[in-house]
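Reading through the structure tokens given below for one structure.
Left out: one protein chain. Kept in place: all the others.
Every chain is named by a letter (A and B) in the order it is written, and numbering of its residues begins at 1.
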Amino acid sequence: RSGEMAKLTQLIDNEVFRAYATYTTIVLLKMMLMSLITAYFRITRKAFVNPEDTAPLGKGESAKKYLRTDPDVERARRGHLNDLENIVPFFGIGLLYALSGPDLYTALLHFRIFAGARITHTFAYLIPLPQPTRGLSWAAGYAVTISMAYKVLKTALYL
Amino acid sequence: RSGEMAKLTQLIDNEVFRAYATYTTIVLLKMMLMSLITAYFRITRKAFVNPEDTAPLGKGESAKKYLRTDPDVERARRGHLNDLENIVPFFGIGLLYALSGPDLYTALLHFRIFAGARITHTFAYLIPLPQPTRGLSWAAGYAVTISMAYKVLKTALYL
Partner (left out) sequence: RSGEMAKLTQLIDNEVFRAYATYTTIVLLKMMLMSLITAYFRITRKAFVNPEDTAPLGKGESAKKYLRTDPDVERARRGHLNDLENIVPFFGIGLLYALSGPDLYTALLHFRIFAGARITHTFAYLIPLPQPTRGLSWAAGYAVTISMAYKVLKTALYL
């Protein structure tokens, strides 16, 4: 089956597809980082949601007080959910876009703006930066995804 | 590398894959629309969650009263999360299904039912329509995804 393997390798050798693979991996890793940031805030702020997670902090009533919400934890969780809502469409529509034969320069432009926008969005959410920084970075990623969706539908439309 | 590009284009030229690309793009765009609907309700109902978002509405205590939940905002957010929970499996299992060599008619039937079900689900959630409209539209999309998963596992199973 080495012939088939070679064909698969050709997919990852295509420059547009390699760029897609690179930027998608970067934004998915960035999204995964939100889990660590939430865990960091849960531990340093002592704000948990599952009773079994407070066991190291004491038993019975003394541990129950750590079952609470904390603004920093909630902020990180909102940033994480916003990533899911926006990075999932980029991953899906971007994959189809990369297979729709865009030219390399245009594709790179889309991928770079999206990744830059989502990284900016995370800083804007967590610091937090005054609006409209978070709003504009969200909108930039959204617009890039719409633009790729337009190319996919123009190339592939089959209803 | 134009030879490789040609091979990629062949993927998007396959009719089943084009149908998959079309319907996946449609449901992902529909999911993205939920962000705009949530933002619309947040602005018109003046119900925000981040203090930095209420700055245009006044300073200090006068703005704090807009940090609140609103039933329409929460409803749109639940619809959005339900989309994530159901459209992600469709996108993933549907991709593998499209690559598993289904016949075009069967594939189109699956994709069309799923897209129709999720659009119905959104109207049923937002209006809201009396049950069991939302429940049945959810179940239709769920059943289609299970059916595609069965085909994928039957074709590709390699544990």
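Heads up, the rule we're going with is that contacts are C-beta pairs under 8 Å (C-beta built on N, C-alpha and C of every residue); 3 or more make two chains touch, one makes a residue touch a chain.
Just so we're clear, the structure is a prediction, and the values are computed from it rather than from any experiment.
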Residues of subunit A in contact with the chain not shown: 1, 4-5, 7-9, 11-12, 15, 17-19, 21-22, 24-25, 28-29, 31-32, 34-35, 49-50, 52-53, 55-56, 80-81, 84, 87-88, 91, 95
Positions on subunit B where the hidden chain makes contact: 7, 10-11, 13-17, 75, 78, 81, 84-86, 88-89, 92-93, 95-96, 98-101, 128-131, 134, 142, 145-146, 149, 152-153, 155-159
